[in-house]
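Only a single protein chain was left out; the remaining protein chains are all shown in position.
Each chain carries a letter (A and B) given by its place in the written order, and its residues are counted from 1.
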Amino acid sequence: MTDNASVSRQICGNFANDKGRLMDILLGVQAQAGCVAPEALDEIAKSLSMSRVEVESAATFYAFFSGAPRGRFVIRLCNDIIDQLHGMDRIVAAFRAELGIEFGQTTPDGLFSLEYTPCIGMSDQAPALLINSTVVTKVSTDMVHEIVQTLRVSKNLEQLKLTLGDGNNSHPLVRSMVNNNLRERGAVVFAPYTPGVALQRALSEQPVELIRIVKASRLRGRGGAGFPTGMKWEFTRAAAGERKFIVCNADEGEPGTFKDRVILTEAPGLMFEGMTIAGYAIGASEGIVYLRGEYAYLLPYLEDVLAKRRAAGLLGRDILGKSGFKFDIRIQLGAGAYVCGEETALLSSCEGKAGNPKTRPPFPAQKGYLDMPTVINNVETHCAAARIVENGPTWFTSMGTKSSSGTKVFSVSGDCSRPGVYEIPFGITVEELLTHVGASDTIAVQVGGASGRMIGPSEFNRPFCFDHLATGGSVMVFGKGRDLLAISHAFMDFFVEESCGYCTPCRAGTRLLQERLGRFLTGQAESADLDYLEKTGKTVKTASRCGLGQTAANPILGTLQSFRPEYERRIKTNGSVFLPSFDPRKAVAVASSIAGRESEQFGTQKGGVKQ
Amino acid sequence: MANKPKLATVSLAGCFGCHMSVLDIDDRILELIELVEFDRSPINDIKEIKGRCAVGIVEGGCCNEENVHVLKHFREHCDVLISTGDCATMGGIPALRNTIPLQECLEEAYLKGPTVYNPRGKLPNDPEIPLLLDKVYPCHEVVKMDYHLPGCPPSADTLWQALVALLTGKPIALPYELIKYD
Partner (left out) sequence: MSAKVAFTIDGKTVQGEQGQTILQAAALASIYIPHLCAMKGLSPWGSCRVCTVLVNGRPQAACTTPVAEGAVVENDTAELKDLRSSLVEMLFVEGNHYCMFCEKSGNCELQAMAYRLGILAMRHPYMFPVRTLDASHPDVMVELNRCILCARCIRASQELDGKHVFDFVGRGSHRHIGVNAATGAGGTNLKVTDKAAEACPVGSIVKKRVGFAVPIGQRLYDSKPIGSAIESGRAAKG
């Protein structure tokens, strides 16, 4: 391994010792030195004139940074629920057998580390994994064998024989086996795109007129929350600040969401164009795309698209000859933290800090990136804004419903024959979508990912739109035979793992809910636990500080509402004096094995309780 | 006399400090005797509860199988069970071991600790010794408990007020000064 201290010093220098770029510095040190060791913390702190503990705070927040060396090839297997339902266990077993280590460990030769990672945005081609930043999809046990053998011998990721995916996934700068699975193209995001047309049109208008157009289109945020985009732009334009920023949230971490990945692969120009238009509209000259670390494989391609736009006069100074209008975009890579999809946590991360959400108010429109007025929109929203400027608000409002105009890009995964990405006008019902995707015998649909809601067939006649079923795009389909509580428990595992830990209800409450729900799966629940889940779930929802915590109890609160019999049928009523959660045989098992004798009172696990 | 409700008390993984606190009610113990008849209790050394008890006072949490057995016995024979003291309500001092794996704990205590004298080099393992639990459990994580009186120990006044309220059919409403965790 390379010397951590000198690597750190050099990388800090590359970023002009700017503490605002700490994320990039840590990413660089991790990539080059294999870890961010204690001596790296000291060196970075010195170079950036920061406190060591401040550097440590950021370095220990993100899953992709490690304090101790990991293997040359870090294999991160996605343990999202969809992957679990698509044979993840077999892949787990295959890796254990091939490498002789457990997940969380590194092989003695320092070549491989095995880790789990939450949804990497490949649910339509599960099971999937990352090897460093290379994506492997539809993993089979044979592939596990081949991957390990190839890397063991060649010690070179380039040697992996991966079938390249469709569209730009085969682009020389991407060369990934990811597939778009773009099943239906709509009129907004995936329609043919000519660079500069929308921007040309925008620059012929006054900025305030653009805001009026976007407002008239009734465009609402595509990330899930649905805030009116035009209003956001207006607030930010009106806010006082020396500099203003346009941020694109490409930290698509919601389990089961992968539509931004396809947009980034097939329509990044449109997204950059939307950002540039927004910059013109609010008076910003700087843009940042926050790209989740899992999509690092797209970075060279996206940088290339940006370079070409600069060369074509679509970015930079005097854009398209408009004197005085300058705008440029940098890409900030994340490092494995779902919470950074929360807009204020995303800003903290862009500033080089741990991804803690910020206190609101003030809102980003007043004080965002570097405390300056900032617009943050989802990838899809920026694309839609560009189209609206190009084709007019009436064109946009002619699609979708009154409350939700335009199209929505859905990511569909789970038990269906055509998982993938669908761009469809708002207003389509669940039932209709299920037909599009080839799903039958569906018992439940998870709308909006882990933080969304699970609905049953009685609600399949409801339409997707902001007034009914709002979703950032994730639609997970669960067919006959799936254990809905086990699925909800997997979602709780996710929140426990991804809570930033800032506030009490989310940090501790998610763990308590996860544990209590687990009792229903292990036959240790009593009827009072229903009340506990309901009340504690409500506390977490009510008292949490940001959107993550406020939605973290949804897997439980939603299923309690729609699938209560699933809980009730698992309640233990055997008339024992002991609480169902207390198993005396389990409690004495360790001592029994140490002492080499059975429990006088309770027998052993095998023997059963003596009465 | 025969109609007096019965009271049983026990110390599980506790230090008998809560029982000492019961004795601290001083001469009020005479009034208590008017209200109840003592069934199983260290005070009279009765080993098993003989009849149905109105109230059971449980000091200490559960650290071994015998504690669990006794707590079960109390739950079966008492109408109302009171978790008394910090050990019963949260595990107390014995629960300090809960962050240490049991094997390590035993080795430190009997083999490796700096003050250990154990020439045989073995962990005590007489069949008479109850097996330890994987951790120390507060009583309410083992069986249903009806009331909780924290404190180390709960003060004599706390115990007195709670008992009198219970035995006279009134709700337990402790004033601020009597809710203490130390």
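Please note the rule applied: contacts are C-beta pairs under 8 Å (C-beta built on N, C-alpha and C of every residue); 3 or more make two chains touch, one makes a residue touch a chain.
Owing to the predicted nature of the structure, the values given are computational and were not obtained by experimental measurement.
For the chain missing from the display, the contacting residue among B:Val22, B:Val55, B:Met90 or B:Leu106 is B:Met90, taking the whole complex into account.
Remark: the omitted chain is touched by one listed residue; of A:Phe103, A:Phe227, A:Phe460 or A:Tyr532 this is A:Tyr532. Taking the complete complex into account, A:Leu512 is the one of A:Leu347, A:Leu512 or A:Ala595 that touches the chain left out. Touching the omitted chain from chain A are residues 38, 41-42, 51-54, 56-57, 60-62, 337, 354, 356, 359, 361, 496-505, 507-509, 511-512, 515, 532, 535-536, 539, 542-545. Residues 83, 86, 89-93, 95-96, 98-99, 135, 138, 140-141, 145, 147-150, 152, 174, 176-177, 179-182 are the ones on chain B that touch the missing chain.
Going forward, only the chains that are shown with their structure count from here on.
Between chain A and chain B, the centres computed from C-alpha atoms are 49 Å apart.
Looking at the complex, you find that chain B touches chain A at residues 64-66, 68-69, 72, 75-76, 102-103, 106, 123, 125, 127, 130-135, 137, 141-144.
Within the complex formed with chain B, the chain A residues making contact are 577-579, 581-582, 584, 586-592, 594-597, 599-602.
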